[in-house]
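One chain of protein is taken out of this complex; the other chains stay put.
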Amino acid sequence: MVSTLSLDAINTLAAMILLADFMLVASSRMRSLTRIFALQSLAMGGLAAVVAFETGAEHIYVIAVLSVALKAVVIPRFIDYITEKIQVNREVEPLIKIPGSLLICAAITILAYFVTEPIMELGTAITSNCLAISFATVLIGMFLMVSRKKAITQVIGLLVVENGVFLAAISTTYSMPMVVELGVFFDIFVGVVIMGIFAFRINRTFETVDSTVLRRLKD
Amino acid sequence: MIEAALILPAVLAAICILLGRRTRLVEAVSVAGAGSMLVLGLYLVFRVFDQGSLDEGIWYMDQFSGLMMLIIVLIGSLAMVYSVPYMRHELDSGEVNPKKVAYYYGFLFLFIFTMVLVVVSDNLGMVWIAVEATTLVSAFLVGFHNKATSLEATWKYLIICSIGISLALLGTIFIYASSLPILGEGSDLHWTSLMAVADQLDPAFLKIGFVLVLIGYGTKAGLAPMHTWLPDAHSQSPSPVSALLSGVLLNCAMYAVLRYHVLLTHSQLGGGFSSGLLLLFGLLSLGIAAAFIITQKDYKRLLAYSSIEHMGIISIGFGFGGYWGIFGGLLHMLNHSLTKALLFFGAGNVLQKYGTKNISEVRGLVRTMPFTAALLMLGALAITGSPPFSIFTSEIMVLTAGIDQGNILPAISYSLMLVVVFAAFMGHIVKMVFGEPPQGMEKGEISKMGLVPMIALAVMITIMGLFIPDVLADALRDIIALFGGLA
Partner (left out) sequence: MLTSLVQTLLILALSPLFTGLIRKLKAYFQGRQGASVLQPYWDLAKLFHKDSVVSQDASWIMTATPYVCMTAVIAASFMVPFITTSSLGFVGDLIVVVYLFGMMRFFMALAGLDAGSSFGGMGSSREMTVSAIVEPTILLSVFTMALISGTTDLSGMSQSLATTGFDLVRPALFLALAAFFISTLAENARVPVDNPSTHLELTMIHEAMVLEHSGKHLALMEWSSMTKLLLYLVIMANIFLPWGIDTDLTVLGLATGTVAIILKLLVFSLAIALVESSMAKMRLFRLPNLLTVSFSLSLLAVISYYIL
């Protein structure tokens, strides 16, 4: 039997993850973007740890620790480093203004709830109610990618999407088999490094990381 | 045995990068490596075709993987050989330095390694990891030239494909979720173990899982409307890489989708749900590609859109289903790879000779580069589905399937669009091949060595158009049985 304390902890952490989504959309500074992302990943790791505790599956602890180490420490630092290195200004430069973005994201969250409702009923996991939040996180991550100008914010959006997928994995299946999970972490890490390298190159070539300059190729 | 096919390209990649500036040596290693890869790959393929599936724990090869392996090693090694003269020309013109060339070969091998990983992994999670790895590795190849346009293409490629792929991971999770109540903790996400219990998997999870997987891997396979990265990436990368991207990578992504399609076919849902979606996306891709082919001004983008078109045709083939639909779809995967590689190699020669990608600036190929012109013309005829080349066969099979299955309206629109593509595509190529070459353009091929892989491909597509080797036909029938298309 699952203790109410764990359930409360899971719900609170899930709410924090959703809150972090909105804070990401609302923040206008690059620094706060990476910090909020780190916090979100921390909450994600915490949630995984609670699930590990409840299910007694030891490999989930490993995943929780890895997730925190990678997404809450290493990757945010790396992004900060890149941001500093290419000396972009600190503004996020949204294409859609922040109030509008927030309202759109609220609509997205409601949509995610209705989309996932039938699946949540199928779920047997103690965390299955987090599925709506994971969908919302995926969609809000995508929204961040399309509505923010800087190349680096797109990377952060992608990472938010990954966080959403991770939450989905935890909330429907208590994460994936160990080998898969490790591979996914590896891919994410390498992906971020490669995107960092290319953001760096784009900055050198175009003297900006504004992705709206990437409009030359079209039919 | 399968490990060897994985280790070989990985080791070759390391060697190439370690050799660094010794370009001649790197080239020698690459060509020799390509040869050994081809031999090893073909050995595996024939072994699988002959004796059925190979199950080595986390590695698994059946005839379907065998077909993909055949495509990978064939196009992979030919692209390797073609790269030698191509890169030499780039070196001579001062576009790149020797160190970058070593990295180029290294990443090319790594790219092949990741694609082999896609087709030999039994674990569907591993397939995901491998597909994402193909994106990451090939990003360096797409952005090889470091120009503004190629960086833009790379960025789009990375971002759009990574996003798509994350959806595929979400889909994979749902498929995994469907298996958990049956297999319990022992569920390992292996395709073979999922297939064993396919009829007990929860249909609701399978449905949403497949939709996400189709959108996710479909992005990578260039299905419209998620194709937007494709024309940029394919036109900006070096020509041998374009050939690999178009001919092999798209097929690998399609392969991943089709694995799930097989799973759904054997589940309670039956094949109707997934093949309906495949048909829809296929027709959409075909239509969008046709529209862009008509108005295209850049011949590499022209070829890229043609790839979208052909991925659409493959998708339609599996969408129609039935014996002929699946037969046609499978055969089309192989045929399209061979033909598209030929065309991209030709386009590489043209680009290096004329220094432009604009169709309007390329005239009189037949006078300046007669061999390339002939091969390009042959390739163009083949890709647009003219007899007697192999694509004609597979396209007709798909059409037959459509009529057989009673999908008359889709079948009609399919053939209409093929006609449109034929006219538009040939129009562009004919303009390039004939006419008055620009002033001061010297006669002569870029290199003789570059023609060798092209001739090899031309021979293959012609032969394949005339008859299908028995061993291949038998293997294809086995795959059709896997898809449940024999009944």
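Order as written gives the chain letters A and B; numbering starts at 1 within each chain.
The rule is short, and it goes like this: contacts are C-beta pairs under 8 Å (C-beta built on N, C-alpha and C of every residue); 3 or more make two chains touch, one makes a residue touch a chain.
Treat the numbers as computed from the prediction; the structure is a model and nothing was measured.
K.L.:
What are the shown chains in contact with the chain that isn't displayed?
P.N.:
A
K.L.:
With the missing chain put back, one of A:Leu95, A:Ile110 or A:Val146 would touch it. Which one?
P.N.:
Looking across A:Leu95, A:Ile110 or A:Val146, the contact with the absent chain belongs to A:Ile110.
K.L.:
In the full complex, which bits of chain A touch the chain not displayed? Write them out.
P.N.:
The list for chain A reads 4, 8, 11-12, 14-16, 18-19, 22, 26, 28, 98-99, 102-103, 105-106, 109-110, 113, 129-130, 132-133.
The rule is simple: only the chains that are shown with their structure count from here on.
K.L.:
From the C-alpha centre of chain A to that of chain B, how far is it in Å?
P.N.:
31
K.L.:
Mind pulling up the chain A residues that touch chain B in the complex?
P.N.:
Those residues of chain A that touch chain B are 118-119, 122-124, 138, 142, 145, 151, 154, 158, 161-162, 165, 168-169, 172-173, 176-177, 179-181, 183-184, 186-187, 190-191, 194-195, 198, 201-202, 205-206, 211, 214-217, 219.
K.L.:
So in the complex, which bits of chain B are touching chain A?
P.N.:
58, 123, 125-126, 128-129, 132-133, 135-136, 139-140, 143, 146-149, 151-156, 158-159, 162-163, 166-167, 169-170, 172-174, 176-177, 180-181, 187-189, 202, 204-205, 208, 231-232, 235-236, 292, 295-296, 301
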